[in-house]
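Would you mind keeping the following structure in view while I ask a few things?
The complex appears here without one of its protein chains, the remainder shown in place.
Per-chain residue numbering starts at 1, and chain names A, B and C are given in the order in which the chains are listed.
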Amino acid sequence: MAAISTGPIPSSTCQRFKLPWPRRSHSLKCSVRASLASTPLKAKNQQLKIGDSEKTVRIGVLGASGYTGAEIVRLLANHPYFAITVMTADGKAGQPFGSVFPHLNTQELPNMVAIKDADFSDVDAVFCCLPHGTTQEIIKGLPEQLKVVDLSADFRLKNIAEYEEWYGQPHKAPKLQEEAVYGLTEIYREEIENARLVANPGCYPTSIQLPLMPLIEAGLIELRNIIIDAKSGVSGAGRGAKEANLYTEIAEGIHSYGITKHRHVPEIEQGLSGVANSKVTVSFTPHLMPMSRGMQSTIYVKMATGVTTDDLYHHLIATYENEEFVKVLEKGVVPHTRHVRGSNYCLLNVFEDRIQGRAIIISVIDNLVKGASGQALQNLNLMMGFPENTGLDYQPLFP
Amino acid sequence: MAAISTGPIPSSTCQRFKLPWPRRSHSLKCSVRASLASTPLKAKNQQLKIGDSEKTVRIGVLGASGYTGAEIVRLLANHPYFAITVMTADGKAGQPFGSVFPHLNTQELPNMVAIKDADFSDVDAVFCCLPHGTTQEIIKGLPEQLKVVDLSADFRLKNIAEYEEWYGQPHKAPKLQEEAVYGLTEIYREEIENARLVANPGCYPTSIQLPLMPLIEAGLIELRNIIIDAKSGVSGAGRGAKEANLYTEIAEGIHSYGITKHRHVPEIEQGLSGVANSKVTVSFTPHLMPMSRGMQSTIYVKMATGVTTDDLYHHLIATYENEEFVKVLEKGVVPHTRHVRGSNYCLLNVFEDRIQGRAIIISVIDNLVKGASGQALQNLNLMMGFPENTGLDYQPLFP
Amino acid sequence: MAAISTGPIPSSTCQRFKLPWPRRSHSLKCSVRASLASTPLKAKNQQLKIGDSEKTVRIGVLGASGYTGAEIVRLLANHPYFAITVMTADGKAGQPFGSVFPHLNTQELPNMVAIKDADFSDVDAVFCCLPHGTTQEIIKGLPEQLKVVDLSADFRLKNIAEYEEWYGQPHKAPKLQEEAVYGLTEIYREEIENARLVANPGCYPTSIQLPLMPLIEAGLIELRNIIIDAKSGVSGAGRGAKEANLYTEIAEGIHSYGITKHRHVPEIEQGLSGVANSKVTVSFTPHLMPMSRGMQSTIYVKMATGVTTDDLYHHLIATYENEEFVKVLEKGVVPHTRHVRGSNYCLLNVFEDRIQGRAIIISVIDNLVKGASGQALQNLNLMMGFPENTGLDYQPLFP
Partner (left out) sequence: MAAISTGPIPSSTCQRFKLPWPRRSHSLKCSVRASLASTPLKAKNQQLKIGDSEKTVRIGVLGASGYTGAEIVRLLANHPYFAITVMTADGKAGQPFGSVFPHLNTQELPNMVAIKDADFSDVDAVFCCLPHGTTQEIIKGLPEQLKVVDLSADFRLKNIAEYEEWYGQPHKAPKLQEEAVYGLTEIYREEIENARLVANPGCYPTSIQLPLMPLIEAGLIELRNIIIDAKSGVSGAGRGAKEANLYTEIAEGIHSYGITKHRHVPEIEQGLSGVANSKVTVSFTPHLMPMSRGMQSTIYVKMATGVTTDDLYHHLIATYENEEFVKVLEKGVVPHTRHVRGSNYCLLNVFEDRIQGRAIIISVIDNLVKGASGQALQNLNLMMGFPENTGLDYQPLFP
């Protein structure tokens, strides 16, 4: 890890940095994350933060040109130990990251390279933000000592036959599949700590399993007829140029999509079936919302005989009382997606239904944070031995 | 009806008209709906339309300063037979309508007056857009020969005990309550034709009963565990100044509200129970969407034994095949709220669920049109003996 | 024009119609615009409208799969004389229009064909909604008797050298260019009446020239330093799938674009120079707004010596007092884009600046209506001898 801990990057590397605005040459100290430290003004700007010399973990971001990649970069901006040394994006190889995501142009980052040109000798861990399908082989080809958090769907399904059924192609790295740990942090924390490869959960499955898994495990709700009406912001669809996701096609309207066929279904059912010790089939209908970020799952369940909504509530309270990122709200308080925007929180609550014996569970997250890059960072923190909230202490941005 | 059919309104009335932009005095022909006819340019602008002299039905709009009132005015702008002669708005008495709703400032309309000052001698029918509670007594005080379409909730519930339970006050016009016909047009068309007082349905109940009533009546779905996850645009909350409905509080976020307690519940259950001949209790959870118009009800049902989604589908097709405003889409096509924006359509479809024996029914409307003012006009057309689509042939505005 | 006036289309043509929802076979009367007439219910639905037999003008829509094409279809839905008989869209040939624009799926329309397969023998006039560049040759190849309103930029610039400079290719139909009449309706009404080919103005030029041309012609404002800060909704960018126009890239943010280089600049300067009898160079900076429809031009001008904002105001009043679609608001009333949404209106007003001798002119339109398809219809009405407002009497949709 010499390259980072010994200070400035050699000048040959340095030339790759392209700042999105001009700087006088004398201020262009070339080092990873040098930007903040390199712009003192009358000695007033030396921000109190852990020095760069302590940024001992070298991070690669694969597929950095999508929204989850950008979100990783945003979160790492204030991480005291992780420094990005490699970024790949095949379609934008050679471009500075700040030209692809101008909102992050204050960050000094390596230019993006094609994945085939990436040098992993300077990397300790990677976030893999590539599309499913291609991800398997790329991860198979990475140096074995690398820790990997994969944000694609490729390693989420334990049963590779099921993978093939839902993704239309045989799995190409079944051994890695066996090794992979499912990264629902609050549920599988210990396994994640010891994992080399973590399959980061999908956004819908995160919002759904966090409330349902403890309740099912405790036998508090019936396994049949779990009905999930989920609503997601558009960023979940990624940055690909599609007519259906144009502003004009999305604003001021809503619709269901992927009814009964959304690929998060097997992931949800795998998780619930696991704690139920029995096959669970859910009704899952996602809806696209005219908003960029945010996800709500409204879950309609029948309670087990004799169980009350109070029982559900108190079981969730007990389960998550010491968690920093999963919060069960006060009774009667409705979770809003806008109250988690930009943060790693999941807010939960339980409501009594009009129909006797039924309950309504509401769960909200930011699909790009707890539903993707935030949970990925939470996982890598654990895998590297740091407190899991490191770099994740962003309060929600409202309004 | 002399005032209208004989031409210009007497000058005393005329002075009430205040145009939102200046006109030369010679062009200020004062007559109801004179605006279009009075602006010929080189004889090119005489739009082919039924002359004003045929506008033989004189309309009052009570509570004209809210969104449903404005929507009535918009729809009547091109109505060949209905002319607005009285508008009331207690809080804005004396103001020209165009100063309250500048988008309709091309319409020549009477200034708004306080309801106590309204002269109903020149009125044949009224749309009542007042809040629930006050509406009962106002309608009770109207001349008996007036036809009335009431957009409030005051006459929707047949059982006045239920009214008192949900609205917190005893009903003050129980006799009118008995007389009132529930205005779900496609279902109660014949009763509406002969009604003097129509209780216009709520927006949620419209979107929910249109698909469910025929299916329940035909015994195709189980009465238990009907779960309705509904989503509405913000205009349903009206134009009142509330912190919770500010742009900053609504944009880019969603949340549930009124969980199990929304006042549309008894209306929905009354309708469904009626066709079921048995008490139906539904699970109903509304959600507020970051959009101005549009409403979707996603309805999760268990089918009766042996029934398939095809059966549901074909029954809805058969029920609505000759309807102009209720459309069952092709199999697999998902209704979007944006595809009914500004129009009186209700789009429906049925989908098979992953859970055997269950189906998902989706229904979308524009909450201000089919969910309020459009259906109200559809009803008044029927009550006055005109084709029910008169003045309602607006295609949706997209994007 | 037999095909239309004699009733049902022959069955071979008929098979092209594909309805977006199922109908019983007996109700499938195949005729242009048969949908409304074919769905009577208990004899209540016969809408009072001019019979189809009077729809004597057969319309082609070229490039029907974009937003301006869809808007033409929406506006023609209630046009008493125009019936669409041909629709082309090379990329979507063979598809029913309702599958491309589901909000118009109640309209019975011919399927879209590739332009090379279009049969123009049944067409009297076309709206050409194709991209600039390709448009020239296609219009050159149309039967000469067709009336054409071209919504592209191809025939707007009188000087073909200027066309080449701004569009990067030589003009391929210079003779047609000479013939074309610039379709700013209120200004060039008489020429348009007699035109065969009309170049429909751009959206920005419409919003800017309507207020400025009369003021410049009357010598009321200085020609130098006309500064135009314009703001447009995203629909102006069309329906093409571009990353930059995704919901996530547009919502909740604004930016300038095409600074000094927008292709509407030469069109604006041509119009203003024409009335000025002298070359006018403007400062024009467009901004992209997080909204689908709507355009505002805020125009900062220096008045000629001795001229006051009252003079500007009264001159605009006098110029447009008899116009149906161009409205100068009352003094002090600010035009909002939301108050023209979906309508063909242009709202104007003039404000005194803090800087002595300067004025601020504000102009708003719906970019897809008065800025494109609405004005196109206004023009074709004139060209075909109908009142220019025929089919255009939509009031704005708000909220």
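Here, a contact is a pair of C-beta atoms (placed from the backbone, for glycine too) under 8 Å apart; a residue touches a chain by one contact, two chains touch by 3 or more.
Keep in mind the model is a prediction, meaning the values are calculated, not measured.
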Contact with the hidden chain (one of B:Met87, B:Met291, B:Ile360 or B:Leu392): B:Met291
Selected residue (touches chain absent from view) among A:Val265, A:Leu312 or A:Val340: A:Val340
Option from B:Arg239, B:His314, B:Lys331 or B:Arg354 whose C-beta touches the chain left out: B:Arg239
Contacts of chain B with the absent chain, listed as residue ranges: 67, 234-235, 239-243, 245-252, 290-292
Contact set of chain A toward the excluded chain (per top definition): 20-24, 27, 36, 39-42, 44-50, 67, 70, 74, 77-78, 80, 101-107, 189, 193, 235, 251-252, 292-293, 317, 321-324, 327-330, 333, 336, 338-343, 345, 382, 386-390, 393-399
Chain not shown, touching residues in chain C: 224-225, 227, 229, 231, 233, 248-249, 251-257, 259-260, 265, 281-285, 287, 289-294, 296, 298, 300, 302, 334-339, 341, 351-355, 358, 360, 362, 364, 399
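Criterion: only the chains that are shown with their structure count from here on.
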Maximum centroid distance from chain C, chain identifier (CA atoms): A
Cα-centroid distance, chain B relative to chain C, in whole angstrom: 31
Euclidean distance of C-alpha centroids - chain A vs chain C, Å: 45
Per-residue multi-chain contacts in chain C, two or more chains: 67, 235, 251-252, 292
